[in-house]
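See structure below.
One protein chain is absent from this view; the other protein chains keep their places.
Entry: subunit A
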């Protein structure tokens, strides 16, 4: 009883302040956890590889991979592969995303266009673009164009589908508002359909980005003589395992970087969410 009374004397503000500090601490702890897991894995890998618990020929210690990375960077070989892959990804990405947004908006806004095009899209979507690579090479040759087209093809579908869904899911009332206030079709397109579908559309772009990376590596493995995918494949075939890991780490790095960039773009483009 005595103790209980003493408790109630504590300043409520002080108590809340302590609670707040506790929450801050927990938050920081969670942030720490996020960066702990990759560091932990790398350390474990290093340890197991150094002690011979895993075969260092297949899983060389991370420090040696970093060394190889450094050497390849210095020789300039790495920049060549990275540069060409990035070029293919960006060019293909833009070539896929821009028409996908345009066609998706038109399909979302005008149901006849939607009815006309959706069977084509539904039928083509399940075919992996990589399976079409032979046809793409026949059409566009073995050069850069065919790789860019392959990427564009695989990015196109998730973006077009999400854009259509984005437009269709715009609350009817906003269309009524636009109509009631006399919006012409251009304003309907740019003031209502485009911004209204943007949140769902950008989810599709995020998906497309992941697929683009996936596709470029596979395409470069199949038919190219440069790029990160080519680096991984030829290193493996020549049993240059450290070089192969450099390629893998690069893919992981760029994938993560692109995701973060798109998340940043999302918050920039959607201040109203």
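Just so it is clear, a residue touches a chain if its C-beta (ideal position, glycine included) is under 8 Å from a C-beta of that chain, and two chains touch if they have at least 3 such contacts; residues count from 1.
Simple rule for what comes next: contacts and distances are computed from a predicted model.
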Exercise for the section: Identify the UniProt protein name of the omitted chain, choosing among "NitT/TauT family transport system ATP-binding protein", "Cell division protein FtsX", "Small RNA 2'-O-methyltransferase" or "Cysteine desulfurase". Expected result: "NitT/TauT family transport system ATP-binding protein"
Practice task
Using the definition of touch stated at the top, determine which of A:87, A:174 or A:236 touches the missing chain.
Solution key: A:174
Fill in the blank from the handout: In the whole complex, of A:99, A:128, A:195 or A:255, the residue touching the missing chain would be A:195
Practice task
May I ask you to list the residues on subunit A that touch the chain which is not drawn?
Solution key: 171, 173-174, 176-184, 187, 191-192, 195-196, 198, 270-273
